[in-house]
Every structure is written in structure tokens, then in C-alpha cells.
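Every protein chain except one is present and positioned as in the full complex.
The block that comes next holds chain A.
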Amino acid sequence: MTIAPHKPRFPVLSLVVAGLLASAPFGTQAADLAAPEGDVLLTVTGAITNTNADNAARFDRKMLEALPAVTIRTSTIWTEGVQTFTGVQLIDLAAAVGTDADELRAMAVNDYAVTIPGEDWVDGGPIIAYLNNGAPMSLRDKGPLWVIYPYDSKPAYQSEVAYSRSIWQLDRIEME
């Protein structure tokens, strides 16, 4: 498994820093995130500062791809053989939406929901994958978004807790 940042992270940080420096009032911050142009794949709500809709940050594929990308090589219990997953680390997403939340609640299309605590959002931790083996995932293939832990890199990630947090067909996150 490898974790390879595709892009430097500082643009996002600079965005965040810029946001903080501007010390703009809460309501004006919606302008900080560009509005999605394509289908919205993920909607982040809750305790976030950067929004592009009503108290929500909505992301289309392009926006997600613009965030720092990480590729993980790992096997999973739901698939056969070693897979590569490419996506945004939770920590980077959290930075992108500007949150001070301790945990987040991730929800799937079928309303499956799970809570992922803040301590999981670490560098080298779980990602919101939008590519499996370099290809986008359809709803039938547990796509389009799937929270993937680098299971093979850490025994702690080969636990039922990590498995239960590996939510697929993700479409909503609420920062709490």
C-alpha cells in the first residue's frame, strides 16, 4: 500500500488560513467554496465554516478531485485481491470544509450511517475514495464514494470497527 499525495496540500491550507485571516463573518463564508458544477456526490453539513450552499458544503467529482488526492493499495474483505483506491483523506476534507468537530457522521445512499471519530482523521488514515483501480465506481460497485481505511498497513484497521466505518455509497457527512 502506498500513500502518495498527488498535489501539495498547502493550497488548501492557504485557503483555510486565508479564510481565518479574513475573519469574515460566518454567513459570508459560503462564497469560499466554489459551487458544484456537476452532480453533487457529497454533501457536508454541520459544524463547518466553508460552505457553498445553505450551511452545507456540496462537492461534485471535480471539486473532490481538486482536493489533495491519496492513493492506497490494500486488500479488503469485500473485494477480491489487492485494490488501489484513490481519494481525499478525511483530514483533508475536514480542512477543506473548515471544521472543529470531534467526530463526523457519514451516511450512505441506503441511509446506512456510521460515526467516525476525529482521532481517525489522521494523515495516512482513511480516505473518501472516488476511484477504484483508477476507475470511478458506480452505485452498483459501492460507489461513487467509499470510505476506505488502509487496512493492510495497520492491524488496528483490520477490526470490525474499522470495517463498520468503511461506509460505501457515501453521499452525506455531518460534522458534529
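Brief remarks follow.
What we mean here is this: contacts are C-beta pairs under 8 Å (C-beta built on N, C-alpha and C of every residue); 3 or more make two chains touch, one makes a residue touch a chain; residues count from 1.
One rule holds in what follows: contacts and distances are computed from a predicted model.
Taking the options "histidine kinase", "Sulfate/molybdate ABC transporter ATP-binding protein", "Membrane protein (TIGR02226 family)" or "Phosphate transport system permease protein PstA" in turn, only "histidine kinase" matches the UniProt protein name of the chain that is not displayed. Contacts to the hidden chain, counted on chain A, fall at residues 75-80, 109-110, 112, 138-142, 155, 158-160, 163-164, 166, 168-169.
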